[in-house]
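A short worksheet on the structure shown next.
Shown here: the complex without one of its protein chains, the others still in place.
Going in written order, the chains are labelled A and B, and every chain counts its residues from 1.
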Amino acid sequence: MGNITVTINGTEISVPDPMTILEAATQNNIDIPTLCHQPDLTPNGVCRICVVEVEGARTLVAACHTPLTDGMVIHTRSPKVLSVRKTIVELLLTAHTGTCVNDVNAANCALHKLASDLEVGEPRFHVQKPRFYAPEESNPYVTRDLSKCILCFKCVKACDEIAGKGVLSVGYRGFESKIITGCDDALTHDICKDCIVCADACPTGALSRPDLLDKKQKGAV
Amino acid sequence: MPEKQIVSMNCGKIDPDNIDTHIDQGGFKALQKSLEKMTPEDIINEIKTSELKGRGGAGFLCGTKWELARKAGENQKYLICNADESEVGTFKDRHLLAKDPFTLIEGIAITAYAIGAQTAFIYLRAEYHFLLDLLTNAIEQAKEKGFLKHLAVQIREGAGAYICGEESALMNSIEGRRGESRYKPPFPTEKGLFDKPTIINNVETLMNVPQIILNGGEWFKTIGTGNSRGTKVFSISGDVEKPGVYELEMGSPVKELVVTLAGAKNIKAVQVGGASGSIIPFDQLDTPLSFETLLGSGGVIVFNNERDITDMVHQSMIFLSEESCGKCTPCREGTEVMIEIFRRLEIGEGVPEDMENLEALSEAMMLSSLCGLGQAAPIPVLDSLKYFRSEYEDRIEKSQILRRLPRSIA
Partner (left out) sequence: MERASQDISLSDKKREDLLMLLKSAQAEYRHIPRAFIVDTAKALGLPENQVFGVASFYAFLSVEPLGKHVIRICQNLPCYLKNSRMIIDSVKKKIGIIPGETTPDGRFSLELVSCIGACDVAPAMLVNHDVHGNLTPQRISEILNTYD
């Protein structure tokens, strides 16, 4: 459990072992963007936004779940890293059909913020059937609009690990994957009560708190 | 280099329903030698000497992997035989299981003893349910003969998912979960099935073990090439006269398999390694089949001169998208976007940016996907852009002509 020495963006740093690349970067004020990660949850490793270049590695590696090893040389903003990150953001925007443009919540959307940070314009790509789901407002505590979901699975982790309720999980597979409750049932008050940790974890407003939404909308008028 | 049978040496010579016919051919002598005359470390050293690499596609050195599991400080360890052969155009494991289940069981018994596993699972794909009785019967007969006193061998059936051939997804499936890939580290040798040290090897890999134990690692090393020892069992299909299973010495040229053995004519291209395998054009048929060059799972598909390569790659991408587990962004979204590009190219709606967009997508998928499925998915796309670029250009040009036509004609 001693210390190890790694190099991030040319600067040598000494960090305790074990530690992930992301933890070390954060500790040293080096910004690595994330979408599916939250420090109080175990890593999901699914969005792949946090990929970084490690010298000698065959592929880029995700900073959120990759442990540091002694002597590791890491580049968090190499041209390759930035190019791949940009493509991933575009991919997430491509199949995403939320009404974000007109939405007062869009300012809070981590995906939109990231797209602007990485200077991603109109996505270069298209899919035949973008995801579209009708918004659900039947639950007084959480509003669900799965068209905005980017399948980061953070809500599933938050519901499991923080709330300890296991109300959410993943159904189907591949491009059809979907965050589900019950047997792919509506998110009613019977299924989910009022802890709202999922809405707080959601980066895009696919899950949101109607109380906050109301206030903002009122403020916007 | 001619055909050479090590793994499939008993196929067709024994009755897969009767263990005695296998014993008559010298079966289970390697297991007896292992249990009576060798320590687990001796076996691992022999396998290390042989430089045997995994035959499932990734090609990791078996001895090194086994040693890690052997040394892992846990009492409970597992061995998994990966019989989830699902790679497009690959059916050699089906052939081996159907013709000679006993050599596999012997390989499993030796490997489990070497790594210290008391339980071994055979993960059989759902599509091969018709092999379940034969395999169960073979295990029972081996048990009755007293060959499995140190080991419980259980069969677990899949339920239709290519991704479960990926080792972490396979373990999730045995645990009763969705067949999603896990990120690494931790590696299975430290934290695998039920969080215990686990070795996962393909059917063909394990079937190499008995002959290495009998003849020695040095003998095995004399076969094949510098980085690819031994033989490889290939499945060949597509535009050939004689599709089937052939075992060749590593390093044999593609031509020997495709032309000499399978009788292909008018070859345009060959895809080696299934849907995400490399595509090579006709003028590269002298390329040797080995880990250093081309290999994958050993599934070889031949395309003749009438085939349109963009159509072939489109078909591969449909498969990969269908089989993506959906967990990570680049694979889940990238395969779907690629299908959309190939669909437009096919119906005459291509645009000049399509080629560079395919390249950008390929880069992101290869470099950032969570597991091998997404990382390898762009290989045929990039190969086809390299060797058959004019086919893309033709389709894009035709699309532009179509767009300029008045609507009533188009």
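The criterion applied here is as follows: contacts are C-beta pairs under 8 Å (C-beta built on N, C-alpha and C of every residue); 3 or more make two chains touch, one makes a residue touch a chain.
Given the structure is predicted, the values throughout are model-derived calculations rather than measurements.
Contact with the chain that does not appear here is found for just one residue of B:Asp239, B:Glu256, B:Asp354 or B:Asp383, B:Asp239. For the chain left out of this panel, the touching residue among B:Glu46, B:Glu67 or B:Glu85 is B:Glu85. Touching the chain that is not shown, out of B:Met312, B:Ile339 or B:Leu385: B:Met312 (per the contact rule at the top). Within the entire complex, the positions of subunit B that touch the omitted partner chain are 85-91, 93-94, 125-130, 156-162, 173-179, 194, 235, 237-239, 243-245, 271, 275, 299, 301, 303, 307, 312, 315-316, 318-319, 322-323, 325. Considering the complete assembly, subunit A touches the hidden chain via residues 166-173, 180-184.
Keep this in mind: only the chains that are shown with their structure count from here on.
Centre-to-centre separation between subunit A and subunit B, using Cα means, comes to 33 Å. Residue ranges of subunit B in contact with subunit A, taken from their complex: 161, 178, 183, 185, 321-330, 332-337, 339-340, 343, 353, 357, 360-361, 363-364, 366-370, 375.
Residues of subunit A touching subunit B in their complex: 43, 45-49, 51, 59-60, 62, 65-67, 80, 83-84, 87-88, 91-92, 94-95, 124-128, 150-151, 153, 170, 172-177.
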